[in-house]
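Here the complex is missing a single protein chain, while all its other protein chains stay put.
Each chain carries a letter (A and B) given by its place in the written order, and its residues are counted from 1.
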Amino acid sequence: MDFVIVMVVLAAVVLFVSAPLRRGIRAETGGGGELADLEAAREAKYREIRDAELDHRTGKLSDEDYARIDGALRGEAIEILHAIDTISKR
Amino acid sequence: MMAPVGRTLLILGLLVAAYGVVASIYGARAGKREWVDSGRRSVYALAGLMTIAWVIVEAAFLRSDFSFNVVASHSSTTTPTFYKLAAPWSSQEGSLLLWVWLMSLWSSLVLSLTRRRVREIAPYATAVLLGFAAFFTSLAAFFANPFATTSTPPAEGSGLDPLLLHPSMMIHPPMLYSGYTLLAIPFAFGVGALITGRLNVEWISVTRRFALAAWLFLGIGIVLGARWSYTELGWGGYWAWDPVENAALMPWLCTTAFIHSIMIQEKRGMLKVWNVSLVLASGTLAILGTFLVRSGVLDSIHAFGASTLGVPFVLLLTVMIVAAIGLVLWRRNQLRAEAQLDSLLSREAVFLLQNMVLLAMVFVIFWITFFPLISEALTGTKVSVGPPAFRPFIVPLALVLVALAGIGPIIAWRRVTAANLRRSFTLPVLAGVATAVVLLLAGGAGARPFALAMFALGTFVLASVVQELWRGAAARRAMTRESPPLALLRVVRRNHRRYGGYIVHAGLAVLLIGVAASSSFQHSRDVLLKPGQSARVDGYLIRYVRPTAAATAQKISFGAVLAVSRGGRHVTTLRTARGFYPSQDPTQGPIGRFFDGEADSDVGLRAGLTKDIWMVANPDLTPLKGLIDQGNRVFSAELTQTMTRVAKNSLAQQQAALAPLWQLRDQAITEIAARYVTHPWPVEFLLIVDPLVTWIWLGAIIIAGGGLIALWPVPVPLWRRVRAERRARATASPVSPAREPA
Partner (left out) sequence: MDPSRKRAIRLVVALTAALLLAAALVYISFNAGRREVTASQLLRVAKPGQSYILAGTVLTGSVRRDGAALLFRIRDPKLHLSVPVRYTGAVPDPFAAGRAVMVTVQEQPASSTFVGEQNSLTTKCPSKYQAQAAT
């Protein structure tokens, strides 16, 4: 009985782990890494923009400081969005 | 019997892990996605195998299958079911299996969640995670096998150590192990990022939650251990700077630095070297902590004694440290910061300083903990530095840390102006100063300047957090006209990382205020009291009312009822007892073994928001020695006679012949124990009045709540709305394309 259980488990593991190999070769999409980096940077930039806005609303940043920082962050965000567009078109 | 199946599953798990390491690395190097997928499936398969293995062990404990050595040595038929479930991790073998099982579950989760992301890093991370799994699986399979059996199982097990029969002890190890195993994930992804050179934000955004979860679980485990120490062990403290306590604290401090520091990399592309170093250090310290508990290399109340696991752990740690240093040096060019520190008056500077303080604390704890080994290596003599050595370093560092915890939430990123500083700091600083003045005037606090400083700084932190919550809710109300509670809820929900973090800071302040008060203003007395006598502690009169005694098959307890009053008014009645569990040592005699075995304390505790009244009894059983010795002689003789008479009978007949003798024995034990009540003698009590201990547990709950809020996933609709708003604004409003000057 123990032997049967072990053989069943072994067969299940082998079948499960080898399934991708038996399915065959999948095409690898290029540029995935760079795009993922940019998308992560974009999300981080959006969070930064929101944080700066909240800092301004809660009085940690003056109007002048906020305008300067917000402008810079939005500029950086646009650069990231352009880079994403460029890679997506490739 | 499933034991052979269990052992086979361990070996199968080891083979699957080894295959997965090779498949992942090969798939990554050769660009063959199918091999990478197969490697990832190895992790899932390992999780499945370890789950089955775990179920087999738990089932053996639940049905008290003493053919399993680990069950026989750590459980018994009389162990409550609740504790039978926890008993596996009270042993070396079971805890190793728990480690692998949790490791495989978390690894499966992270790889499933990231299967379409970090595609270059993930295979190497998979290989590292499976490498860890293979290491621990091989330890379980070949060095500390939970499926080892005996062909002559005992009729009864040794039972769980009575000190572990406590709810905190049920949960403490799984929390700690969850923390340790979760730390392996950011470690693995950090290694993967270094190997592939993909050192930007992506690997951090993937692993941040796991680092935070590790920090949360580890913190809960540490606090549960402290709570157990305070309520179960009879010494009245919650932290002893024991090596195993320190082993959990070090990775927690390191991870605290990491989860703050990665915010700076996300926002500014700075502190990249710090972040990879911190994540590698946290993972290494987690393994070091596991090593400390199991190797017996340092004398501790908690170490796994002199085991055979020391050498494999040292090898693993060596590989980890050498590889970590090598990888960071190899990629040092790609780890250059994208921006520089604009100003010392900025949140970035505060985070950087906080990193240094936390690392300094880790270094101090590491040095003092390992000093016996360091001194032996350098001088040939083992020298220990006791807990008092921590104080001159940890206390000032903790004060700086608390100050930073208050400054961080109220200072802006990049640079602040003097006007903004005034606006943000005035109220919290006033609150802190007012607290210090009030406490100085009230008297007493001036004699403990460090405690006073902690109270003032703690108030500063609480005030800064309240100010931030208030201003955030007010800002939202200005836009939405919501009611204050709703505005507060929604602003926290929308910015859960930020406000979750602030709540954690508030919890830390509460906790450290509790630590400062309880360690600086504790009143403690060791007294010898007869029934009717009293002692004074911190204005409380504590009277020993009467002794108590109870005897069951599991335990004999000798205790006391004590009445606490203050100013003539009754405050509370407390009961405390010392329990003695039967020893298995036959040399102690058939009666003596019930009085000379394991002992535990039932602490008499009245916990309050301002003070705890804590007491234990330590009864001296010497007055019973004559009766016990007499009982040993009588029952040993009877036992010998009976066994001689029934030696040739069957086991059942022998047990039937002995049954009346055991009844008489139990009666004798009850009567001997009753002497403690009928003929009482002076008993030693440890009486403690400790202020603000409850704040420690409350602070920990607040920290956990804040951590959960920070960890909570943002609802998807919220993200879509934010992206849409941002896209609209980014295209509509005029923006300057120039970067801010560095």
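Keep in mind that, in the parts below, a contact is a pair of C-beta atoms (placed from the backbone, for glycine too) under 8 Å apart; a residue touches a chain by one contact, two chains touch by 3 or more.
All values derive from a computational prediction rather than experimental measurement.
Enquirer: Which visible chains touch the chain that is not shown?
Expert: B
Enquirer: Out of B:W235, B:W330 or B:W712, which touches the unshown chain?
Expert: Counting the whole complex, the residue in contact with the absent chain is B:W235.
Enquirer: Specify the residue from the set B:P123, B:P146, B:P372 or B:P680 that touches the hidden chain.
Expert: B:P372
Enquirer: Going by the contact rule already stated, which one of B:S91, B:S168, B:S346 or B:Q467 would touch the omitted chain in the full complex?
Expert: Looking across B:S91, B:S168, B:S346 or B:Q467, the contact with the absent chain belongs to B:S91.
Enquirer: With the missing chain put back, which residues of subunit B would touch it? List them for me.
Expert: Counting over the whole complex, subunit B touches the hidden chain at residues 74, 90-92, 95, 144, 160-161, 163-164, 232-236, 240, 242, 293-294, 299-308, 340-341, 356, 360, 363-364, 367-368, 371-372, 375, 381-386, 388-389, 392-393, 526, 528, 583, 585, 587, 596-601, 618, 620-622, 684, 686, 742.
Simple rule for what comes next: only the chains that are shown with their structure count from here on.
Enquirer: Just how far, in Å, is the C-alpha centre of subunit B from the one of subunit A?
Expert: About 32 Å separates the centre of subunit A from that of subunit B.
Enquirer: What residues of subunit A sit close enough to touch subunit B in their complex?
Expert: 2, 5-6, 9-10, 13, 16-21, 23-26, 28, 32-33, 36-37, 39-41, 43-44, 46-52, 54-55, 57-62, 65, 68-69, 71-72, 74-79, 81
Enquirer: What residues on subunit B touch subunit A, complex-wise?
Expert: Against subunit A, the touching part of subunit B is residues 1-2, 4-5, 8-9, 12, 16, 19-20, 31-35, 37-38, 41-42, 44-45, 48-49, 52, 117-120, 196, 198, 200-202, 204-205, 266-267, 410-417, 419-420, 423-424, 468, 471-472, 474-475, 478, 495, 497-498, 722-723, 726-727, 729-730, 733, 735-740.
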